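Complex shown without one protein chain; remaining protein chains in place.
Here is subunit A:
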Amino acid sequence: MATAAEQVPRLLALSTWLHGQDETTVDEVAREFAITPAQATADIRLLTMCEIPGQLGFYLLDVDLEALDSEGVVRPGIDNAPTRPARFSADEAVTLLVGLRTLAETATDDTAAIVESARAKIAAVAGEHTPIADRIQVTVSSATPEVRESIGRAIQQHRSLALAYVDGQGRRTTRTIDPLFTRIIDGQHYLEAWDLDRADRRSFRMDRIQRAEVLARAAADHAGQMGADWTRRLAEAEQTTLWVRAAAAWIVEYYPTGSVRPADASDAAAVGRELRDGDLVVTLGVLDPAWLSGLLLRCGADAVVLDPLGADAGARERAASTLEVYRRGTSGELFLQGRPVGSGA
């Protein structure tokens, strides 16, 4: 999105950064400034056209345009960019300060002090923007400090770990892993690791790691055998299409979806319901049938499988056997001779 509000500060920051570079690439600029390569190219071209007012023939940036277009290489020549970057704008200061606070929440003793001193130094130059950062709160879901400490130690000492892990379906599992690193994505703390039992790379949600024990064995180098990571495996997984009522639209908010569109009359006919505003048809990748069953049970009558037909068999079977338990229960067999258990709870 090339709105002027974002582009102007970026153009200024980019021109000043390029000032100190002998050679770089469009891809590096894109990565460093978190923009697309196309936007990076457009920005660089624009800088070469920005004349310095009052100084005929002087431009903000001069690059080898042929190298830019043919190889995506950026070779800054003479430039007239400001030699020092501008003060932080509100958005820059706030995202950095909130990011540091988030990091501090999950850091262990040694690193917590480093993160905190970095935050204080940034806050000092952010001036009037600093209090604004307090209006944005990010709660990180992570593991206990003990678990985080063990994981940190294993990564630093290149050792394997034994994890007690509860997977997405609530199954308690024991994993032997070689930890790679941890990362925070939008408030969720993950451990990236090589799963030795599954011989594949896996992401573990830190808040589901109940115990982590540092093992004596040295972690191996898995650089050459990195499997597909979760996001990619999901995109390649078997696609399941669901009809979803607005009440279950949270599916789209919580899970990566292949596609989402409003339901139409023929979808409504296919599931034998009247069409309502907000009904959706959603396609998502399913790696594990048990996960799909859990999702369908959670949604109840608000989600119906459109394709492949029959993918809901497991969920329906589970629902029926659960209802059976409650039916028996009400006749007193299960619920302790009809005594109102735990009334007042």
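Just so we're on the same page, a contact is a pair of C-beta atoms (placed from the backbone, for glycine too) under 8 Å apart; a residue touches a chain by one contact, two chains touch by 3 or more; residues count from 1.
The criterion applied here is as follows: contacts and distances are computed from a predicted model.
One chain of the assembly is not displayed; among "HEAT repeat domain-containing protein", "Proteasome accessory factor B", "Glutathione transport system permease protein GsiC" or "Carbohydrate ABC transporter substrate-binding protein", its UniProt protein name is "Proteasome accessory factor B".
Checked against the hidden chain, the listed residues A:Thr16, A:Thr41, A:Thr144 or A:Thr176 yield one contact partner: A:Thr16.
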